[in-house]
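Note that this complex is displayed minus one protein chain, with the remaining chains in position.
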């Protein structure tokens, strides 16, 4: 049965829907690191907030799904700008300090959420609860939608970074802030934009994740854990690297899980990343320094 | 003069780029050997290959008759082959004196055990190396700034300090990558005098630089690299009047100046 | 009124003096060579103008208006272009993208025309337009740093040691291009240089800086004849 | 009135937070009840009760530190919680030598079966060793499965639950396929696919945290598994229904508490009044029950200090009814050598039209 192509197709889709969410988290994480040298240990918590935003907008206030999925990220990212002013700006260009300080922020966010929303898991009703049968492969529609939305977001993000003025400015600031300033780029503003975009992506990921899985104050831990691996694996600061890293990790986990079971999958996927690092110590698509 | 360093058909490719391509040359004992060539010609790569920082794609490096190809830098230093870098040349965060102590690993470090228990052997080695540090600092005119943080030194003094660090290992051959880049003419003259002093101690020198006044006055022989290969080779005055070298590297106006 | 004027500018790094009480004037379509040995304060002066030095003292006027308190990006928008010490091109971006960043501060649609103008000065950049800037040779990177600054169409251009680490033939080429640009665009240039012989050969005026202070100033040709300068900076 | 402090240890951070809150809230509700009724009179004095709770971060180290602090710093004599074998086992190292009563919940038999004969430990919830045999009998008779797939987390719970469970299935002539997953996983479809490939006709999601259990139900259905999904252990059907939605239809589960029973209503109301209308973790009534039993034992022992007397009173409390589970009955001798395990009724429920419907009420043999 395991060699049955329809099953394989199914695993691919399931693996991809999870990977695509991780990729969104990883992209924002890598953006913050790439541009401001900030290790955002609170990134998963913004995804958590995205999950709760979606919960309220869609499950509680019953907004149309499209409106909810568009508004939820904004509902997180706009207020988050206040946190940028209050907390993040102290940690720009300070790698270690940002790591610990933002770990503190992550703790504050998780336990405030716990006080507010309690520990139990909430469900966001599926917007697309059907199953699509395609050439014998059973595809849950919500998974396909997740992949689709993530792909759109990834595409939009790629377009923003590569084909727009603001993206150009962000990339320049990522390489050398001081010189970016001397080329006429308002780097403070660029930082704020990058922060906004990163949080937007995390919150969108959280909204999707919350709908496919469930919403709770602790839901951000796992995506951050995976994003951390994915981002370094892909080559820190590289967009295609993060995408590729996310896919690889998702696939190895789902394939190995299917064929060899859960614990082999964990050992093997970590072992594979370790080997990759030993033989390519600068990540998948990163450049040797 | 017997050959100290022999480089034989050395190549290094980066992907499709042949940074150094089938390069051969020898440096004799007591010689000051210059390498010039356009930017990207492969000069730094050649020095990296010889000093073990980069592994060659093919070819051989022989030092005092021993094959040292592909050995790591710290081994080569033990053989007597030291070098400075084009950019990072000093430990910026500590004093000049400390920089030199760090440079004197071979003479100074008695091993973990002796150093941990500060045995008499460790004490002797430390004293010997401290006096050598003092000697070298005096010799290179750095003793007055010995307690200054290296990063706070003027650029020219940093370059000299870079040489001092390398000299702490008592090398037989010292390779200098752009020792006078960014120095004024007067400072460059100082560095030239220093290098001559180094040679007078019996240390051979390989030097790369784009400052032609400096190179012409210093080198016994000059090798011109272009696209990783030898373009010309010989006495400075011959090389610098070679039309190929003028065309590729010096520029026509150089001839007039 | 001078194009750019520095009045008693001082920059310090903790206890270390970058420059002090440094004054100079730059007229329209003029090149001033800022000559001095290592650590004399040339780069510090240019950084102070660009708003990169923390808490400078004194005043800096562009066409009579103070630009001292402005952040770097506004200074660029006010018309000052900067090619920093050590080139500092955006190594991970293509040559073309570097030039686009240079044009960032400019609004309006003449990007194409400006690009062609820079490619005209440095045809090599056109050949390498899609190459990663980090993989260019040193000379090419220097051309790119200059081209990038020109993309903003500055009226004042600050260059910090453009000859550093470059082959003689490239240095010569850069000198030619700078003069060509100045003729064509009435650009005012400050050229901070170690390579005094070269800098004095292309400048109109020269300022000698020592230990953060101006010690001599005058027409470049006269300065080049001064015996002290010849000894200290020209190696004659 | 004087204040009498009851200690509590529970996870207020990390993977066991829902349980920590259950301990806190269950104990608080019990204490509130007593205080509102005028406090506890012991030895002629009247005491106002107070809960002193510390976080164990769901780790052994945290459990030990919290216990050290409660026992030696705050001089507390009785502790409710913690939940989870790691914190319980390490808290025990502190409490038992000090004769401090520990009313904890962890699946490892060592909590009761140890060199101290659990002299000061009690357990107020059932573990698989208690409920599994009766459940198995019911499953065998009613569900007719022949080959069962089991997914458990690779942690203290999974490792205590799976081996005896597998043995129990085998003893009943049912084949099993077991797989472990890392805690925190959300995507189970590869592992379920693997079970399906092994040809299972029953999927026992057993003791998984409710969120994960819900996802397993949902994902099994989504990838086209159409046979039986049930659980022999691991309560919290309401959360599973919440997470799995329509996919939970027909799901059959062990349940440790019937929140819809009329006798549970006062408790449910008190909870809602104090903590809002969210889902109630099913460990909450257990710790409410434990705290009430403890308080009653103190009253009967007529001492607040002599924990040996209080322990003896707890042991002799059979027949006392705290109001949520019916009369107290102690068991455990056969398995652990000591009767410190509370025997509780438990339920088999099936999800019908999105609601759990009780199919059977079972009890410990």
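Think of it as A, B, C and D in the order they're written, each chain with its own count starting at 1.
Assume a residue touches a chain if its C-beta (ideal position, glycine included) is under 8 Å from a C-beta of that chain, and two chains touch if they have at least 3 such contacts.
Heads up, the rule we're going with is that contacts and distances are computed from a predicted model.
Not shown: a single chain whose UniProt protein name, out of "Multiple sugar transport system ATP-binding protein", "Phosphoribosylformylglycinamidine synthase subunit PurQ", "TIGR04002 family protein" or "Branched-chain amino acid ABC transporter permease", is "Branched-chain amino acid ABC transporter permease".
When the omitted chain is restored, the residue from B:18, B:60 or B:102 that touches it is B:102. Of A:110, A:126 or A:285, it is A:110 that touches the chain left out of the display.
One of B:24, B:78 or B:241 touches the chain omitted from the figure, and that residue is B:78. Residue B:89 is the one among B:44, B:89 or B:160 that touches the chain not shown. Contact with the undisplayed chain is limited, among A:56, A:158, A:196 or A:228, to A:228.
Where subunit D meets the missing chain, the touching residues are 12-13, 24, 53-55, 58-61, 64-66, 68-69, 72-73, 85-86, 89-90, 93, 108, 110, 115, 154-160, 182. Considering the complete assembly, subunit A touches the hidden chain via residues 87, 90-91, 94, 96-112, 114-115, 228-229, 232-233, 236, 263, 266-267, 270-271, 273-274, 277-278, 281-283. For subunit B, the residues touching the chain absent from view are 51, 53, 72-74, 77-78, 82-83, 85, 88-94, 98, 101-106, 108-110, 112, 115-116, 118, 122, 126, 165-166, 168-169.
Note that in this section only the chains that are shown with their structure count from here on.
Of all chain pairs, the one linked by the largest number of contacting C-beta pairs is A-D.
The chain closest to the protein's centre is A, with centres computed as averages of CA atoms.
Separation between the centroids of subunit A and subunit B, computed from CA atoms only, is 48 Å.
Put simply, the C-alpha centre of subunit B and that of subunit C have 31 angstrom between them. In terms of inter-chain touching, the protein chains here are arranged end to end in an open line.
Two chains count as a pair here when they touch; such pairs are A-C, A-D, B-C. Subunit C meets subunit B in the complex at residues 16, 36-39, 137-140, 161, 164-173, 194, 196-197, 231-235. Only residues 37-40, 86, 152, 154-157, 178, 181-189, 210, 212-213, 248-251, 253-254, 257 of subunit B touch subunit C when the two sit together in their complex.
The touching residues of subunit D, when paired with subunit A in their complex, are 13, 15, 17-18, 21, 151, 154, 179-182, 184-187, 189-191, 193-194, 196-197, 210-211, 214-215, 219, 222-224, 239, 242-246, 275-276, 278-279, 281.
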